[in-house]
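Up next is chain A:
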Amino acid sequence: MSDIIAFSPVLLAAITGLIVMVLDLLSGKNTHKGFLGWVTAVGLLASGTAACLLWVGGREISLPFMVGMVQFDTYGAFFVTLIAIAGAASSLLIVDHNPEQGIHDGATYPLVAFATFGAMLFVVATDMILLFLGLEIMSLALYVLAASKQTSPFSMEAGVKYFLLGALASGFFLFGAAFLYGATGSLDFVTVGRTIQDAAAHGSGLSKVALVMIIAALGFKIAAVPFHFWTPDVYEGSPTPISAFMAGVVKAAGFAVLARMMLTIWGTAEFSSGWQSPGGILLILAVISMVVGNIMGIVQDNVKRILAYSSISHAGYILLGVYAIGLGEPGAVGISLNSGVPFYLLTYVLATVGAFGVLALMGGQGHEDMSLDSIAGLGKRSPILALILTISVLSLAGIPPLLGFMGKFVLFKQVLLADPDRNWVWVVVAVLNSLVALYYYLRIVLYVYFREPEGEAAPIIKSNAGLFAVSTMAVLVLLLGVFPGKAIDASNQASHHAVLSITEAQAAPAVQQESAPTPEPKQPLRLRQVDGLKVDPSHIPIIRRAMELKLRDSGPKPK
Partner candidate 1 sequence: MAEQIVFYILATGVLLGALAVVVPPFARNPLHAAVALLTTFSLMAGLFVMLSAHLLAILQIVVYAGAVMILFVFAIMLLNLRKQDFSPAKITAWKILGAAAAFLIATRIAMVAGAAVSTHTAVDLSLEQYSTFGSVHDVGIALATKYLLPFEITAILLLVAVIGALVVTRRQGGLR
Partner candidate 2 sequence: MDWMFMLIALLKVLVVLVVFVLMLGAVLTWVERRMSALIQDRLGPNRAQIGNVRAWGLLHPIADMFKAFTKEDFVPAGANRMLFFLAPAIALASTLACFAVIPFGPGEHFTIAPLDSGMLFIIAIGSFGIYGVALGGWASNNNFGLLGALRGAAQLVSYEVTMGLNLVGVFAVFGTMSLSQLVLGQGELLWGWLPKWGVVVQPVGFVLFLIASMAENKRAPFDLPEGESEIIGYFAEFSAMRFATFFLTEFVEIVLIAAIAATVFFGGWQIPWLDPQGVAGGFITVAQIGFFVFKIIALCWLQMLIRWTLPRFRYDQLMNLGWKVLLPLSLANIVVTAIVLALS
């Protein structure tokens, strides 16, 4: 029973999909299917609520909870909640898109629900089979959703493009997983990580091949340069609520898994030493993602494309966070996820879903063009949408006092703290990039308030559901921006569980394999407290191993 309770947040999303599917069938052909959007949203929010409740803690279950191939912990709960919010917002945005606009009402909602389910499964899975299933459920639903606007050739193009490249990425992921299995004989993250880190001394080539493959596959999902080519076209061509979903849910899920896999499997102390280390690869991707995303963003004239490039550059910032693992001050070693990463993803998802959401509420009735011109004068035509768009965009840009500023502040600070000697360069690069990005974000605001539409302006859809969704996003961005304490706490807690550790159930058989069990030191290892980071006792074996390696390798290098 407790298994089901622990799995309930994810399960609820799947059940929502099934219920919506049956409701669609029962409600007959001629009903307006908008209510299904509400049902989907309520179901997904219920699953988010369940995740929060589990987090807060009941009597029976305490996180982390391990069920077979799924581990539900604070990290999972954080991302499941985030994904649920973004998924619910996207499904509300679809409500008042009528069939003339091409989104097939009845079948869209179950697909959204299932895609959300896939993303949640993706986040909580600790076994590569389950991980792949989650990835495929999410992707398969999205391929279809991207192409669901059948009147538009752009939507078809988006669907085909996303499908072909996505299938390729899935292939890479499978290859990576297969190589990992070949190298370690296991599909379970923790076991794989242990084996690889044990073998690190005599260099396991297979795991490096796997590393590259998996970074390529997940890099596609999070739209990091150079796996980003599909992003602008697909975000532009897809129906806008679906773009919101992709930019929010997929990126959050992709990053959650990327960080967890990288740190659990390859998370030794040398994680970010040198260009060929896992962190080094991530760092390269991070820097070029920021630069390319922002520079390309400047030259765009289409709002959806601008937001697409903005999402690419944000991928760069977050990758920087994943690169700078929570080593703390030099000497104090503890492999943990940079606590800025979950928080930054929160800020990014809320803002980007809000921005895409406003665009989704404009331009209907076959109005495809989302050029800057078409949003000109929005400030006069619909002050509230204009305000929401402005808040979202400025939050993406990182203007205080909005949430985006806090996100950038916390993330960059953490990156700097991780290794002040080297990382200041990358923080400077990131800050400079944020300044460059300001140009195109402000350009949107400029058009919204200070330009008159020259051509045909995009019509505005009257949609209570959509308005509710986007205004919730904007309110969250504002409120959390002013009072970020709780959210930062939450992401701190979440990041503690990002690196999967060996639970007792798994540790038991492992002991038998070891020929000579090393005696545990009597005295508990003393770890320096890093920025409020409390070390989970179950992390100690990994940390200790990381320390040993660090001590062995660092040698007498003078600081």
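In the analysis below, a contact is a pair of C-beta atoms (placed from the backbone, for glycine too) under 8 Å apart; a residue touches a chain by one contact, two chains touch by 3 or more; residues count from 1.
On how the list was made: all candidates are chains of the complex that A comes from, given by their letters.
Predicted model only: the values in this text are computed from it and were never measured.
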item: Numbered candidate touching chain A, per complex, among 1 or 2; value: 1
item: Chain A residues within the candidate 1 interface of the complex; value: 14, 17, 21, 29-30, 33, 68-70, 99, 104-108, 110-111, 114-115, 117-118, 121, 127, 129-130, 133-134, 136-137, 140-141, 143-144, 147-148, 150-151, 159, 179, 182-183, 204-206, 208-209
